[in-house]
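Could you have a look at this structure, given as structure tokens, before my questions?
Up next, subunit A:
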Amino acid sequence: MSLFLQSPVLAVIIPLLFFVVIYMVERRSWRLRNALAVLAPLASFVFLASNYSRVLAGERVLIEFPAILPPLGMSFSVDYLSLLVGLVVSGVWFLVAVYSTEYMVKEHAKNRYYPFSTLTLAGTMGVVLSGDLFTLFLFFELMSLSAYVLVVHEETAEAMRAGYKYLVLTIIGGLALFFAIIAVFEIAGTVSFASGGFIAEASGLAVLAFYGFLIGFGIKAGIVPLHVWLPEAHPVAPSPASALLSGIMLKTGVYGLIRVVFNVFGHEVVRAGGLDTVLLGLAAVTIFLGSAVAIAQDDIKRRLAYSSVGQMGYILLGIGLLQERALIGAIFHIFAHAIMKATLFLSAGAIIYKTGKRRVSEWRGLGREMTVTMVSFTVAALSMIGIPPLVGFVSKWELALGSLDAGSWGFVILLLLSSLMNFIYYFPVIQNTLFGEQHAAKEVSPKTRELPLAMLAPIVFMALVIVFVDLFPQSGVLDLAKRAAQALFLVVK
Partner candidate 1 sequence: MHDLILEVVNRLLLPFIQLFGMYILFHGHLSPGGGFSGGAVIGASLILYSLTFRFAKVKHRMDHDTSVFFEAAGALIYVGIGFVGLFFGYNYLTNRGVFPLGVPGQLWSSGMILVITLALGAKVSGTILSLFQELLEGGSDEHGTP
Partner candidate 2 sequence: MFSISHAPILMVVTLLMTAFVVPLVRKNMRLAKGLFLGAGLIVVALAVLITLEVLQSGTMIYAVGEWSAPHGIELVVDAFAAYASLVVSVISFIIYWFIVFAPREVNYEAGYYALILLLSAAMHGIVMAGDIFNLFVFVEISSLAAVAIIAVKGTKESIEASFRYLMLSALGSGGLLFSIALLFMITGHLNMGYMRVALATTAGQYPLNLLTALAFMVIGLGVKSALFPLHIWLPDAHANAPTGSSALLSGLVVKVYVIAFMRIAYMLLGMDLFYILPLRQILLVLAALAIIAGSVFAIVQDNIKRLLAFSTVAQVGYIFLGFSLLTARAVEGAIWHILIHAIMKTLLFLAVGVVIQQSGYKKISQVHGLARRMPLTFACITLGALSMVGIPGTAGFISKLYLALGALDAGLVIFAVLILISSLLSAIYYFPLIITAYFGHDASPDVKEPSLAVRLPLVILSLAILFYGLMPSMLLPLVRQTALLITR
Partner candidate 3 sequence: MALLERLYTNIYYLVAVVLFVIGFHTMLTHKNLIKKLMALNIMDTAIFLFFVAIGYRQGGQAPILVPGVEKFVNPIPSALILTGIVISVSFTAFALALVVLLYKHYGTLDSDEIIAIRGKKHV
């Protein structure tokens, strides 16, 4: 039993328990419900953070439950990568949860939103902290299915359609993963992550398994031919849920890919099998198309969703280059994009919450009334474009350097091109809202004021993080990303 009380396990179990508790108490007291929903990610964060010193000392915390589901078994582990991603997940989740307590007041079915949001957190934390493919898969499915409830929260016809698409693709992805995992198990007889991977060679079945992983995680991460659900599902969800979907859940897809490439196959096998070319090709298409299509969107949440697709391409690029510096960029971008996209979705959501306007063209002049919100939005958008010294710049810088190290000039140009496109679709928004004239003053209700504190504080906090993380290297994020990348390239065979 004491195994269950280990802090990494608790970081997963606590939200799971809270799901049940929230479900039981929510009819009695909405205050308690909201408090628990905020507490769950905080507890996860704290329990995970308690491993910080151990992990930084180079230890890989590993807890195994071989009795669960033989022959695969279940295990949790914390290393640099899981620590970084796990802290990002639970931290951002906490901020979004705080935001949602105020935002959701206007929404219906809150008794459904909070427990399932907590359940999704449990799934996401499980994915990040899993020590083997099977545990990862189990929580991946838990996360994907409970996120369905968040996607269709509005219950409009549009949401149901998007949700169904999401659900079918999720199932397909899950089955592809399932196939890949059993293929790996068949080849190697184990599914536990090992540094340097445990697949000996890129045999036919192994390549098939790799494609299975690519489809499974690719669907979740929104890699281009598999992204079709994303621009529909993210916008229809309530804004905090959109922030979670776009900011965090996409990352589990790329997180899984990192694990597969470095801890299951090993980068040498991936390179030997020519699989990195596939990754790079997909990354290039994803970056280009995601950014290009975003320009054409007028609905702000759709624009942000497509932007997420493009950003996932960056991370995929960082993985596919199989090059340490590029991987640092990719891992750092997991953090950076989570913060940036959450800020963007939350502030966009705040505007929708206040004015009900989803279209960018209607936002003209709003910045005068909701200055703090719009400034935060601007900071995040500038960071997305890659203006130094904001966080978005750091990851692009590392990625570009990595591409140069790998001798791929083309990708540097692609990154610049993408930044340009980011500029094209973010800048008009900033310009319009902050500096534009209100062309139809009557339409804006006179009550449009700044946000309540519970919504404003998370946005501002994240905006500050975007600005200051890079200015204060002792915050350790980049350091952690570097160590993670080094650990992933470490080959112990």
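We adopt the following convention: contacts are C-beta pairs under 8 Å (C-beta built on N, C-alpha and C of every residue); 3 or more make two chains touch, one makes a residue touch a chain; residues count from 1.
The candidate set was assembled so that all candidates are chains of the complex that A comes from, given by their letters.
All figures in this text were calculated on a predicted structure; none of them were measured in a lab.
Student: For subunit A in this complex, which listed candidate touches it: 1, 2 or 3?
Tutor: My answer, from the options 1, 2 or 3, is 2.
Student: If we count contacts the way the header does, which residues on subunit A are in touch with candidate 2 in the complex?
Tutor: On the subunit A side, the touching residues are 67-70, 72, 134, 137-138, 141-142, 145, 152, 155, 160, 163-164, 167-168, 171-172, 174-176, 178-179, 182-183, 185-186, 205, 208.
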